[in-house]
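Heads up: the structure comes next, in structure tokens.
Only a part of the assembly is drawn; its chains keep their places, and the rest are absent.
Labels run A, B and C following the written order; every chain starts at residue 1.
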């Protein structure tokens, strides 16, 4: 089946981004296809390349970034959510005259329409987090 | 055309859930899909007339809710038992909504292609 | 020695208000802010929570949060305070607990 996944919870203070990653890995293992992963609201912080995890804890940002790169997944960070939270790619950083960009590899910043498009083109859709 | 149903379950202002749900509804409307927008649980507080959020530096989203019809979002519901639990009636609400029972809501959910609760 | 209990979540979907209510001692105060102000509405579910509440605990609600949400009707015996009143309540009590 073709599956799309939305994540909305904060990756550090809520479990949902971890649950979503395990779900996506299990979906691929079962032979399903992931059409798109969409990060909305606090979940856009998963796209930060600046985070540093404690040595004895999993770096969930890095795990997600590696996962989407390995399987060449379409991983979209909602632009409206990202701007409000200071997650920027080079284009947005330059547009808003900010001193740096911080988007990790593997993610694209785009609009909510990408999520609606995913809903229209997937057999199943699952949301994680609040 | 797909049927996309949104369950808005959270109060306005305290968290961003209400606004996040509204933005999704508006984005879906642009794609000219069949959209159901259901206010339930704490979400029904979003509909109460007279919000004045200037004192907490928040944005009043009532104008956006009122403009939904212009965007083609016409199926706007409020779960009747959620209103009743909060001692609210249609007279308290600023925008016209259809009341629905729990069974009607369950049926809307079951016949949807995608359901998003926010 | 008395405590100010600050409640910021709605009683309709969180146990914060209920827990504050059960914990408050005589002479304490409860201040409802943010989504906590929904604990000030006149509704059966709130009455039920209040029925076992300690007497002699004053309830306050933050005006700015009530106005933002346009609460239709407040239950009896709730005093409104603005941010200046919030600060005064903090100073009048020995300590505070924030229930989220």
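Just so it is clear, a contact is a pair of C-beta atoms (placed from the backbone, for glycine too) under 8 Å apart; a residue touches a chain by one contact, two chains touch by 3 or more.
Please read all numbers here as calculations on a predicted model, not as lab measurements.
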Composition of the entire complex, counting every copy that the file contains: A x2, B x2, C x2
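Convention: only the chains that are shown with their structure count from here on.
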Contact graph of the chains (line, ring, star, complete, other): line
Separation of chain A from chain C, taking each centre as the mean of its C-alpha atoms, in whole Å: 38
Computed distance of Cα centres, chain B from chain A, in Å: 26
Distance from chain C to chain B - Cα centre to Cα centre, in angstrom: 27
Junction residues of chain B - those touching two or more other chains: none
Per-residue overlap in chain A, given as positions that touch at least 2 other chains: none
Residue numbers on chain B that touch chain A, as the complex places them: 2, 4, 16-17, 20, 23-24, 27-28, 30-31, 33, 113-114, 116-118
For the chain C and chain B complex, residues of the former touching the latter: 8-10, 12-13, 34-35, 38, 41-45, 63-65, 67-73
Touching residues on chain A, where the partner in the complex is chain B: 6, 8, 40-41, 80-81, 111-113, 115-117, 119-120, 125, 127, 130
